[in-house]
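Entry: chain A
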Amino acid sequence: MSGARTQPLSLPRRRAHGRLAAGLLALALLVIMCAIHLGIGSRFIWPGTVVRAVFAYDPANFDHKVIIGLRLLRLLSGLLVGAALGMSGALLQLVTRNPLGEPHVLGLNAGAALAVVLATTLGLAGGTAFGALAARPLVAAIGAGLLFSLIITASSAGRDGLTPLKVILCGVAFSAFAASLTSALLILDEQTLADLRLWLAGDLSGLTYAGLACAAVPAAFAALGALAITPQLNALALGENVASGLGVNLRRTRFAALGAAALLCGASVSLAGPVGFVGLVAPHAVRILISRDARLLVPLSAVAGALILLGADAAARTLLAPRELATGIMTAVLGAPVFLLIVSRYFR
Partner candidate 1 sequence: MSPLSNPSLVPPPDVIRLAAEDLAAGYGRHAVLDGVSLDVAAGRFTALVGPNGSGKSTLLSAMSRLLAPMRGVVTLDGKAIHRMPTKALARELGILPQNPLQPEGLSVFDLVSRGRYPHQGLLRQWSDADEAAVERAMRLTGTLEFARRPVDDLSGGQRQRCWIAMAIAQETQTILLDEPTAFLDLRYQVEILDLLHDLTLNHGRTIVAVLHDLNLAVSYADTVVFLKDGAIRGTASPPADCTPALIRDVFGIEVLMVPHPETGGPVFIPRRGGDTA
Partner candidate 2 sequence: MTSPSHANGYRRFALGPVALLARPVAVLACLALALLVMGLAAYAVSRGSYAIALPDLARLLRAPDTGTREQLYILYDIRMPRILIAALSGAMLGLAGAAMQSITRNGLADPGLIGVKEGASVMVLAVILLFPAASVGWRPVAGMAGGLCVALLVILIARDLSRTRFVLVGIGVSWMLSSIVLIFLTTADIRDVQTALVWMTGSLHAAGWPLLSVAAIWALAGTVILFATARASDAALLGDGAATGLGVRLRRLSVLRLAAPVLMTAASVSCVGSLGFVGLMAPHMARFLMRGNQVTLLASSALVGALLVLAADTIGRLAFAPLQIPAGIVMSVMGVPFFLLLLWRRRNQL
């Protein structure tokens, strides 16, 4: 939103106000969702108590201790994962100019999972527990980036370049390949399976503050980078030739956007495992409800992504209570129908 005001090509005033209001509304929704999310658990805590726990912490109050000591970590991780996935989805859709662009569809999740499993199996991630934690987002990002660049290279072949169908078919094939290798590694190495089983289901559990911090740093850098190149991404939406004509360096923009997407995806995978479809739904929701302008789309996709992920996580923990579903399952149940909707809208 601040981006919209500082740009020389500012939007017409009234529409800008409407969008500002929509953005603020999204943020307000997110705050409310946070309060609900903190309240949910084996014992429901009312939002009033939640707010008091955050702003006037009373160590003697058991509810306050549960919220700050146990649930806050899950909330913060959920915020980070959702925001990172939403933003990475927005970047991928803008760069590949493909409405179906998304870390899960495009194989980034599978690549990240394979890289982490491989690193764990080979013991590459350093001897100490902290070393492993700190390295995991980067390892995941490298895996995601490598697999994704393979997919992009393979699907750029041919006369028409990067068509949506080719990207998706390559994404499905490479994801299957990476997933098979991951399964094979896990079958051959029981220790890794024991270490990573929970994480591979795509779930917000088994978190630590150290892990959160290790993921937050690269994610923050990537987010700043992504926000900085949004004007170029806007130009890219008009087509490659027009963008070059407007003085955009195509190669550098693409590289920066894909690098940021891979880092964001790696950070989220390192925390929550492969969670799909948040990156698909969030940018589309923003585009339909608020704006197609990349300068708004990228930051608001992060907000929407966080909102969706927290909602899915809350649903996953309450729908079949006392059993908990993995968060990734819930996002897929919500996201796959959206994928179908988009397919039937864009491919006639």
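A word on the picks: all candidates are chains of the complex that A comes from, given by their letters.
FYI, contacts are C-beta pairs under 8 Å (C-beta built on N, C-alpha and C of every residue); 3 or more make two chains touch, one makes a residue touch a chain; residues count from 1.
From a predicted model like this one, the values you see are computed outputs, not experimental measurements.
Undergrad: Going by the contact definition at the top, pick out the neighbour of chain A in this complex from 1 or 2.
TA: 2
Undergrad: Touching residues of chain A toward candidate 2 in the complex: what are they?
TA: Within the complex, chain A contacts candidate 2 at residues 100, 154-155, 157-160, 163, 165-166, 168-170, 172-174, 176-177, 179-181, 183-184, 187-188, 201, 276-277, 320, 323, 325-326, 328-329, 332-333, 335-337, 339-340, 343-344, 347-348.
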